[in-house]
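Report on the following structure.
The complex is shown incomplete by one protein chain, all other protein chains being positioned as in the whole.
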Amino acid sequence: MMLEARNLACMKGERLLFRNLNLHIQAGGLLRVLGPNGAGKTSLLRILCSLAVPEAGQVLWNGQDIHARAGREIFAPAVLYLGHAPMINGLLTPLENLQLLCAADAQPADADICAAALRAMGLEAALALPCRVLSAGQRRRVALARLHASRAACGQNALARPLWVLDEPFTALDVASVEQLAQTITAHCAAGGMAIFVSHQEAPFGLPAQTLTLGGTA
Amino acid sequence: MFAALLRRDLLLAWRSRADVLVSLTFFIIVACLFPFGVGSDKELLIRIGPGVLWVAALLSVLLSLNRLFAQDYADGTLEQWLLSDTPAPLWVAAKILAHWISTGLPLVLISPLLAVLYELPAEWLPTLAVSLLLGTPILALLGAVGAALTLGVRAGGVLIALLVLPLFVPVLIFGAGAVQAVADGTGATPWLLLLGAGDLAALSLAPLACAAALRLAVESG
Amino acid sequence: MNEHRSPAPQDTPQLTGWRRFASPALCYRLAGHFIRPCTKLAIVLTLAGLYLGFFVAPTDAVQGEVYRIIFIHVPTAWMSMFIYLIMAFWAVVGLVMKTRVSFMLMRALAPTGAIFCFLALWTGALWGRPTWGSYWVWDARLTSQLLLMFLYLGFIALTHSIEDLRRADFAGAILALVGALNVPVIYFSVKWWSTLHQGASVSLSKAPSMATTMLVAMLLVALAAWAYTIAVSMVRLRHIILMRERRSTWVRALLDAQEQKETA
Partner (left out) sequence: MQWESWSAFWHMGGRAWYVWGSYAVCFALIALEVAQLMRARRTLWQKLRRLAMLENTDTLPPPPDASGAA
């Protein structure tokens, strides 16, 4: 399993964010994208998970272009994208929200796996409340619980979604949660998965993270 | 994924019953407005009844269209479904079906009640209800394509009306024509068969176009 | 190498075979060749057609002189229909081949199609007034012409209100395709609708019996309309290409060449 990007270019409106960007990441790899605000980090992540189309260049998953029809069919279920968006509907309870997010996986996690994942994220009390009464941090943890649920749903060896693309996963999390999330990501990479993430906070990962710097004078 | 999304959307529709009731009352209000405009002469009301009820149903479906994807687009769940292993047209069909059940079906159920308002003869009511039952899914399917095309676009609300109303005209003609055919005694079956054909055609094409349009909306960020 | 400072994404890779027509630069030149000949052709054909129509064609027994509006009404009605179908064709080509030039051509055609559609309605109304006593007749063809007008307006409104060019192109293509699939449905439903409500007594479809000169005149004007459409859409296509490819090197070269020509 390998994700490769060849001379990617990305335009935002009239501005060129980056050009001739190449990267590749293998199983077990962890890649951190650095760069000042507005350097195109989020755009790069969205391009890497086929949710945005690059101005030029290609993104290959196991050698297949993720925007070609065949490539997309095998790539879509393999990537787990966690963007800035809350991905939570206020009228539904955390359990209902998580179950729906997991329904997109090849082996969807059933109710008790989701409940266990939510408890692991410390949302025991909020299981039955509509999400609109939860705080931003709690709602973020409901979305993050999906990482646990998708890992737990398919047992330790198999990987439902090998590629994790995480945009600022540590925002609105307290120290303990940051620690816990770092371990989850480390375990995911150790099990043969891979993760690409953007974050301004340092996190205690169990393995060295390759870095890619975008734009600006950094 | 289909069942999960269908269940979720129906649950959402149930939890936000107010929106569903709003589009239903809109249907009732529009239907009640016409007599004030054209007078309450019995003959006239019977003549224009089916057409007015159909136009009111069409407008209330149009009104509820932007509710279809806007919420999921805003909170990012739409992106997650695009990354699922279920092909997009399938879960889009689930969303449209759930939307139709929460907005189209109530129109069908309440139409006989409104028909009384127009003093329509009793034997017209089943045809009116069946024509709405067959017609509103086409409106929902075509409307969903319009909603997906105008997702996140600035003048989206008005634009969607301009895009889909020409496409709604044949459905309106067949629907109102069915009831008219009963009135003329020529029998409504050919018109209802046309509506059925419209259902099948829309069911096979609209989810595809809608999924493509949604992918575009997400990809343009 | 000291690259040109302005961020010009490298030109589209050299395409081989007939796909090279998809490269905007070649398409720009190709379109250029069509403009002058088509404009001349359009002018000549229009003059010939109108001369035939007005000075050679006899007075119609039934309608007298007013039938001469047919020489402009029928060609514009045909063109508004054909242009929409051509737009749908280029929409399919663009969606399948992912060539952006086909979308540009589709968008270049839309305004001309809308103008022809409006002209067909306008001339139909003016023809209807003396012949059937009212400007607007709920005749099957005029009504579907009206709905086609809304399809055009919808297309133009959609493509102009979406900022992101890529999305505007693809969304316009989807709408043109869905619209084109609905055109026959609209036409037949309106046809049955008009027979359902007031019988087929009044209908434009039964045009007056066509003397040969009338027919020839009308065909000449129709061909003129074709030539005009090609010329105008090519010009608009070139504008769209220039605007979209303004950063690529070949447009820069064109710009400098234009400057020297002006200063020289």
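Order of writing sets the labels: A, B and C. Residues in every chain begin at 1.
Criterion: a contact is a pair of C-beta atoms (placed from the backbone, for glycine too) under 8 Å apart; a residue touches a chain by one contact, two chains touch by 3 or more.
Worth saying up front: this structure is predicted, and the values here are computed from it rather than measured.
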item	value
Residue of C:126, C:165 or C:181 in touch with the missing chain, whole complex considered	C:126
Residues in subunit C touching the chain absent from view	3, 5-7, 54-59, 64-66, 68-69, 72-73, 76, 111-112, 115, 118-119, 122-123, 126-127, 129-130, 228, 232, 235-236, 239, 242-243, 246-247, 251-252, 255, 258-259
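We take it that only the chains that are shown with their structure count from here on.
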item	value
Per-chain Cα centre nearest the global Cα centre, belonging to chain	B
Between subunit C and subunit A, distance of the C-alpha-averaged centres to the nearest whole Å	47
Subunit B and subunit C: spacing of chain centres that average the CA atoms, whole Å	32
Subunit A-subunit B separation of Cα centroids, rounded to whole Å	37
Residues of subunit B whose C-beta touches two or more other chains	219, 221
Residues of subunit C whose C-beta touches two or more other chains	166
In the complex, subunit B residues that touch subunit C	142, 145, 149-150, 153-155, 159, 162-163, 165-167, 169-170, 173-174, 177, 180-181, 194, 198, 205, 209, 212-213, 216-217, 219-221
In the complex, subunit A residues that touch subunit B	43, 46, 49-53, 76-77, 79-81, 83-89, 91-92, 96, 99-101, 103-106, 108, 130
Touching residues (chain side subunit B, partner subunit A) in the complex	1, 4-5, 8, 11-12, 15-16, 71-72, 75-77, 79-86, 218-219, 221
